[in-house]
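Heads up, one of the protein chains got dropped from this complex, but the rest are sitting where they should.
Chain nomenclature is as follows: A and B, assigned in order of appearance, with residue numbering initiated at 1 for each chain independently.
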Amino acid sequence: MTSRLTSHGSCRLGGAALTVVLAALPAAAQTREPRLQISIGGLWGGGSPFGSQAATETRNQVGGERYTLFQTETDVEAAGGLEARLTYWVTRAVGAEIGASWSTPRLVTRITADAEGAPDLTAPADVAQYVIDGAAVVRLQRLALARGRVVPFLTAGIGYLRQVYEDNALIETGTTYHAGGGALIWFQLVRRSWLKRVGARADARWSRQDGGIAFGEKGHRTFGAFGLGAVLQF
Amino acid sequence: MIRRGPSGLVAVALMLAVTLGARPQGYLKLGYRVDGKNVAMKWGRLPVRYFITDRGVPGVTSNQLQTAVGRAFDTWHGVSTAEVSSSFVGFTLANPFEDDNMSVIGFRDRPELDRVLGATTFLVDSVTAEILEADIFFNSAFPWSVASGGETNRYDLESVALHEIGHLYGLGHSAIGETEVRPTGGRRVVASEAVMFPIAFLPGNIEGRTLKSDDTAGISDLYPTTTFTRRTGSISGRVTKNGKGVYGAHLVAMNPATGALVGGFSLSEDGTFVIGGLDPGPHVVRAEPLDDADIESFFQDAKKVDIDFKVTFFDRLSIVPRGGATSQVEVPVKPK
Partner (left out) sequence: MSAATRRMTRILAVLAAAVAAVPAARATVLVPADLGDLVRGSQAIVHGRVVDVTAVWADGRRRIDSLVTLEVDQYLKGDFGERVTFRVPGGQIGRYRSVMVGAPSFAEGDEVVLFLGARGPSIPYVLGLSQGVFRVVEDPQTNARLVVPPPVVAGAEVQPVRRGDSARRPMPLDRFADEVRALAAGGTR
């Protein structure tokens, strides 16, 4: 029995192993799947509140509430921007990605309830925000739609945040994190030697910024973001 | 006839000696005129050596006075971003307000100084600009207390000492405070957010023992550590009305992240102001007139102070840089 398995069974085992190995090999080795991918497009980052803060003074009495001179409430408003991402598909499913983005969120403080009757006012400050990050991307081929033209993916990453106030008055830096997912939508195979496929990328992510422009006790802000752009595979 | 001070060239040299190495600032500082120019009142050498008059008043012995004054000095010394120091030399029979080249702190009966709880005087050599002495007097006509929790119907000595020692170090008044007038007469503080506000809290109130953001910004601005200079910034700009500068406006910078309030004034006829000692980041800027009858507490040239405008916020957030000043901020105000 053993000798029969050794001769015939080992062939089957070997064939199965070869199949497994071939399946694990980068797709390109098997079917010439493009490895490099560039996407360029627009980005929309959601706003987030920083909360309220009153301008108060110490009352001329023991205990009791403080005297409020005026109230403020500060938010970062939603803003658009541009983003570029370069992905290297290590395997058919998993990619390593670096990205760079620029956007212009606006910090606004609403001033209300002035004790001496000054009219309410919204005072803004413009910010230029730059992010460079690295991420992992996982394509969910098994969930692909439209005969493989729409491929969902998941992504998560970490990056460097740089926020520059108007007139370069002040620069704040921090760390940014994101996690989310989206879809790659392929329009057609190009079949040129250097450009393999053209499509679109859409994604939604949850983002968190530690440091940077961060008020209050939390010292960070979280918000949703959306991206949409063109994708080229090489 | 008031005698004139040194020649113009010496006065300029005095000003330069005062200004070299200083940072842009906006806190109201004490000064005096030399040959038509203002010179800041600031100790060139520390520690400030002081004596305590060996005379108490009902409720406060001279030893208790010395202890309370020592605590007040320590409160200023505890500002981590300022380098100030003092040294208690001993008790003396000399009185404050005697020009004897000794800095004396004590109780004194000065009937003509009614409604004055305490005051500070300087004796200055107007040729060298050196402060020869600075005295602080507490008016013995008022009831005083050094109780740790305050005493009803008695003014808290440590609070008033803290204020006067601020003057001794060269700080002027802060205008961050609100008052009301009573039907029985007199004005009363409703609230304030600076020890250097010129009107005292009620007897029994000890809230004046704690320095606020405006106070620490001021003392740090006068006697900064290198850390303070590197880490803070200032807002500079102008207050204008119908395109012309407004002299004597009061400005407050509020940090919307922390709520800290720091004040400044437009000290020239073109409306220029600087608010210094601010944490980096966005600030709300508010301008208001000093029309609540305290003008002489802040300005010698009360006639020039413009009080005909409404309270106004600057319409953008002012971004304070680290170790520098903002771009020029213009706060246009409207007549009442």
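To be clear about the criterion, a contact is a pair of C-beta atoms (placed from the backbone, for glycine too) under 8 Å apart; a residue touches a chain by one contact, two chains touch by 3 or more.
These numbers come from a predicted model, not from an experiment.
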item	value
Residue among B:52, B:305 or B:331 that touches the chain left out of view	B:305
Selected residue (touches chain absent from view) among B:79, B:105, B:146 or B:200	B:200
Residue in contact with the excluded chain [from B:64, B:179 or B:225]	B:179
Touch residues of chain A, complete complex, unshown partner	115-118, 168
Footprint left on chain B by the chain that the document does not show	1-3, 5, 15, 18-19, 22-26, 28-33, 37-41, 95, 97-100, 111-127, 132, 142, 160, 163-164, 167, 171-173, 178-188, 190, 196, 198-200, 234, 236, 250, 265, 267-268, 272, 274, 288-303, 305, 307-311, 324-325, 327-328, 336
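In this section, only the chains that are shown with their structure count from here on.
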item	value
Length of the line joining the C-alpha centres of chain A and chain B, rounded to whole Å	50
Complex contacts: residues of chain A adjacent to chain B	50, 53-62, 66-67, 69-70, 72, 74, 107-109, 111, 114-118, 121, 123-125, 165-167, 169-170, 213, 215-216
Partner chain A, residues of chain B touching it in the complex	150, 176-178, 188-193, 201-202, 204-205, 207, 212, 252, 254, 256-259, 261, 280-282, 284, 286, 288, 310-317, 319-322, 326-327
